[in-house]
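See below for the structure under consideration.
One chain of protein is taken out of this complex; the other chains stay put.
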Amino acid sequence: MPDLLLDIKNLHVGFRIFEGNLQVLNGVRLDVGEGERVGLVGETGCGKTTTVKSILRVLPMPPARITGGEILYRGRDILKMGKRQMQALRRHELTAIFQDPLQSLNPVFTIGTQLRDIVGDSAIGQGKRLSRRVVEAKCIEALRQTGMPDAERIMTNYPIQLSGGMRQRVCIAEALSTNARLLLADEPTTNLDVTIQDQILRRLDELVDERDASVLMITHSMGVVRDLTQRLNIMYAGSIVEAGRTKDLLDNPQHPYTQGLMASVPKLTGEGISEGIPGRIPNYIEPPRGCRFHPRCAHRMDVCESESPPLFDVLEGHRAACYLYGRNT
Amino acid sequence: MTTRDQMQADLLASLKQKRRGFAKGWYKFSRNPLSVLGLVVLILIVLAAIFAPYIAPYPEHAKPYTNFQDGGKPPSLQHFFGTDRVGRDIFSRVIFGYRFSLTIGIVVLCLGVAPGVILGLLAGYHQGTWIETVSMRVTDIFLAVPPLVLALAITAMLTPNLTNQMMAIALVWWPWYARLVFALSSSLRSQYFVREAELTGASRLHIMFKEILPNCLAPVMTKMTLDMGIVILLGATLSFIGLGVQPPKPGLGTMVAEGAKRLPGEWWGTIFPALAIVVVILAFNLVGDGLRDVFAVEEV
Partner (left out) sequence: MSATPILTVENLVKHFPTKRGLVRAVDDISFQVGKRDTLGLVGESGSGKTTTAQCIVGIYPPTSGVISFEGSLIGVKFNRREKRLKQQIRIVFQDPGSSLNPKRTIKQILSVPLKVHGIGQPRDRLGIMSRLLEMVGLPPSEYLYKHPQSIGGGEKQMVAIARALATNPGFVVLDEPTSALDVSVQGKIINLLMRLGDELDLTYLFITHDLSLMRNVASRVAIMYLGKLCEIARTDEFFRSPKHPYTRMLLSSIPVVTEEEELLKPKKIVSQGEIPSPVDIPPGCSFHLRCPEALPICSEIDPEMQSLGEERVVRCHLYGDSPCNR
C-alpha cells in the first residue's frame, strides 16, 4: 500500500445556528495516497466543501466546531497543528483551486502581480531568493503550461479582462507553481463551458502527472471523475457511503444512493431520465437515526434505522456503507 | 371556493410565519450584548421622555421658573445633576430635553425618509430616462450643500423654533435616502424576479412597491436607526447656536450653550446635557449595529 498523504479519520463537524446544532460531517473517512488521484462526489449540501475547508482549516470557527476525528497529513494531525505549522503546510504541501476564479483572484491586481507574489513567496519559503527575471520567467512558463495563449500579454491583464476559462487556468498556474504535493480541487470546472472544461481537465491531468502530485477532486459530476480519477468516494449527508476504484464503482454501483445517482444522470444513449431519488436531503439538525439515507431508500431494513453502517467490503477494493452487504458483529 | 375555515387557516399560517421571522431576528440581535444594552438604554430614555412629568423630580423646572437661591448648586442627592444659574434642576430638564431630541429625530426621519425613498425608487426603476436624470440631479444639488449650512440658512430665514428646525433638517436629510434607495433599486431592477413581474404584465407601481421596495427596507431601516443619532446631534447643534429650541425651553443643545458660559467652574451645567446627547446617540448606534446583524444574510 502506497504511503498515505492524506488520511481523514472519522471526522465530525457541526455548526451552531439559530435553529440548533447542524451535524454536518458525520464520520468522514477518506484517504489519498502519494501520486494518487481521488474523487469525492456528492450533491449540494452533502458536506464536501465543509470537508475541504476542514482540511485547509479555513472553517469559520465560531459557528463551526470540530467535534471528533483527525485529519492526518503524512501522519501528523492537521487539526492539532499550530498556526506556524499550518502556514508552512499551506505554503509548501497543500494547494487548492475553487469553483469561482473571480473570487479566488484579486480584482485590483494584474495577473502578473499575483503570480509573481506566489512564485516569489514559494521560493523564499524554500530558502531561495530568486531574481526578478527568474521569477518572471517562471510565471510565464507556469501560464504556458496550462495552455494559456499569449502568456506574456496575460501577465499584464486584470482578472476581469479574461474569460472564465482563462481565469481558471491562472488559478491552476498559481496552484501548481508552488510544487505542492496535494491539490484540492473544489468543482474547478463547474462554471465553465463544456469544450473549455474538457481542455482544462485534460491539461490538469497532464500537469499533475508530470509533477507526480496527488489530487483530491471534489465535484458533483460523475462524468468528470470518470476520466480523471483512479479512486472515487461517494458522499451523502456527511459521510462516505461508497468507495472504490473509479471505473468499478461507476460501472457497478453498490450503494442504493449511488445507484439512484447513476440512474438520474441523463445518458447519451437516450434511455430517458429517471425520477431522481425520492425525498430530500436530511435535516442536519435532527438527522435520521442510523443510516442517514434510510428514509429515501427502497431497500430499507429495521437495522438501518438504529445504527449507522460502517463501510463494508463488497468486492475487491470496493466498499459500501450499507447493511445489504454486511452486519455489525 | 374558499370556505371561511380555509381563510382562517390561511390567516393563522401567515401570522405564525411572521412570528417565527421575528423570533429569528431577535435571536440574531440578542447575540450582540452591546446592541441589547443599547436597546435597553433606548427604551429607558423613551419611557423617561414619555412619562417625564411623573419621573422628573422637579417637573415644573422645565417651564419658566426661577429661584436664585438654589442657583449654581453642584450635583447632590436633591439635585442629581446640580442646578443651573437660575436655580432649575438640571436632571429634570434633561429628561424633558429628551422629549425635544426624540421628537426631532422621529419627525425629521418621517418627513425626510418617505419622500427620499419614493424618489429613489422612481429614479432607480426608470434608470436611463429623464425621470432618473431630473431626480438624481435635484438630489445631487441638495447633497452638495453641507447639511449644517443649509439647516442654518433655512432656520435663519424663518423664525427659529422647534418646528422650523425640524423642517430644515428634514429638507437636508431626504437626499441621502434617495441616493441609497436609488442604488438599491437600480441594481435590483435586473434581478430575475423583477423581470418576471414585468413579463407577466404587472404594473409599474406593483413592481416598485411590492417587488423592489421590500428588498430595500432592511438597509433603509438600519440607516434610519443610525441616522437618529446624527439628526439629534444636528438638532442640538442648531439649538446650541440659538437657532433651534429657544430658552427657557429645555432643549439639550440649548442647555449646553447656557451652561457653557459658566465653564469651568459650574461644569455640571454643560457636561450633563452634553453627556445626555452622547448617551442617546450611542444607544441608537448600538441598536443600529445590531440591526445590521439581524438583516445580514447568513451563509453556512
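For reference, chains read A and B in written order, and residue numbers begin at 1 within each chain.
Definition applied: a residue touches a chain if its C-beta (ideal position, glycine included) is under 8 Å from a C-beta of that chain, and two chains touch if they have at least 3 such contacts.
Nothing here was measured: the structure is a model prediction, and the numbers come from that model.
Can you list the shown chains that the absent chain is in touch with?
Counting the whole assembly, the omitted chain is in touch with A, B.
Considering the complete complex, identify which of A:Leu143, A:Val224, A:Cys291 or A:Cys322 is in touch with the unshown chain.
In the full complex, the listed residue that touches the missing chain is A:Val224.
Write down which of A:Val38, A:Ala123 or A:Met166 is the residue touching the left-out chain.
A:Met166
Which subunit B residues touch the hidden chain?
1-2, 6-7, 9-10, 13-14, 16-17, 191-193, 195-203, 206, 210-211, 214-215, 217
Over the whole complex, note the residues of subunit A touching the chain we left out.
43-44, 149, 163-166, 193-199, 220-224, 226-227, 250-251, 260-277, 280-281
Heads up, the rule we're going with is that only the chains that are shown with their structure count from here on.
I'd like the Å distance between the centres of subunit A and subunit B, where a centre is the mean of that chain's Cα atoms.
For subunit A versus subunit B, the centre distance works out to 50 Å.
Where on subunit A does subunit B make contact in their complex?
Interface residues on subunit A, with respect to subunit B: 15, 17-18, 22, 63.
Which of the residues in subunit B end up touching subunit A in this complex?
That would be residues 24, 27-28, 298, 300 of subunit B.
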